[in-house]
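Sharing a structure with you now.
Of the protein chains in this complex, all but one are displayed in their positions.
We just call them A, B and C in the order they show up, numbering each chain from 1.
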């Protein structure tokens, strides 16, 4: 894993401030976890209203936290006075998202001036065990204008 | 556009019944629209809690209705006593999802015994105008067991 | 289908000149077909050395002409003194690529200053019939510097 050097000294605070301004993450009950340069985790607890007809987490929910974790991982490497926008992503659903606790791990694969390519993986967490339920590849774009 | 022949005579009722059992679609306030063989629309109104920090619909929300519209479009062509599971999808976000009303249009491109490939597009709707905000390609798998 | 207005009056010539400079298209025996603003076709005849172990066209070959058709479709809308680069794509293989003649149809879905999103479809052509074998979504980036 390459170690990345952030361009903003207050990168972690910028991530946390911007996360707190995302109404949809709050609506899902998602919580920000570890924040490092190019690596951001998001945690989510299962709620019945986030599920499909069969009781598994809806793919839209696991995708939402995967997308946000990757977006913030990219954003952590951006210059001050920039914002982040997802331009595209691909998701493979590896297993039904069964479980009570989930973590999305967004990781930068390749930073870029315009486009930053990320991977994001969602795991169901139970005791000490993690089950891999989703893997994604995502492209994030640097936008002008302050996000925080 | 190929016309598809459904294998279940009550395909529309099966789609509506299964949609009504999806807690997450209800949580988003999503409503089922037109249901035809291989073609299902889902409508959504903007709510502040479904947005990002900049007031646009969160990509996870537009993706969720795109995924569900495609899943039900595939499901409408399945035999009775089957269920549907998304195995993977790819989303391109064409424009910021600005607007008050949105529609996701799921369409089957290629039905199959095991895998059904779909396209899904989300449009922001204002008066008579539609703005294309998201396009997706998705794979749906036929699963044994009754969904409805 | 939106009609696009090219920014270069000699867009078709630029596409043809650049196509002729692609050694790999020549190696595959691919030929440029119709060129319109935002829409480019590429034709290919089956050769045994382009196939898999089962006699179908290798997915890498059908993907190559799909990618090039989309790249030139995007390029046809670019300003003079620019080049095009594929940043990412997603391919769904709908059917085995059986047949003697194939056409890839690249179409711009959404032009942009930095990123242009395209669709590309490959069909096996026999007499009057076309069989849809591949569908793709692709992102093309505008690069500085003359391509032609």
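General observations
In this section, a contact is a pair of C-beta atoms (placed from the backbone, for glycine too) under 8 Å apart; a residue touches a chain by one contact, two chains touch by 3 or more.
These numbers were taken from a predicted model, which means no experiment stands behind them.
Residues touching the missing chain, restricted to chain A, are 90, 92, 94-95, 109-110, 117, 119, 132, 135-137, 139 (touch as defined at the top).
As for the chain not pictured, it touches chain C at residues 18, 21-24, 26-27, 48-54, 58-61, 63-65, 67-68, 83, 85-93, 96, 147. In the full complex, chain B touches the hidden chain at residues 87-88, 90, 114-115, 117, 137, 139, 141.
To be clear about the criterion, only the chains that are shown with their structure count from here on.
Taking each chain's centre as the mean of its C-alpha atoms, the one that lies farthest from the centre of chain C is A. Homomeric contact chain A/chain C: same residue numbering on both sides for over half of the interface positions. When chain A is laid over chain B using CA atoms, the rotation angle comes to 180 degrees (nearest 5). Rounded to a whole number, the gap between the C-alpha centres of chain A and chain B is 23 angstrom.
Contact of a single residue of chain B with at least two other chains is seen at positions 90, 92.
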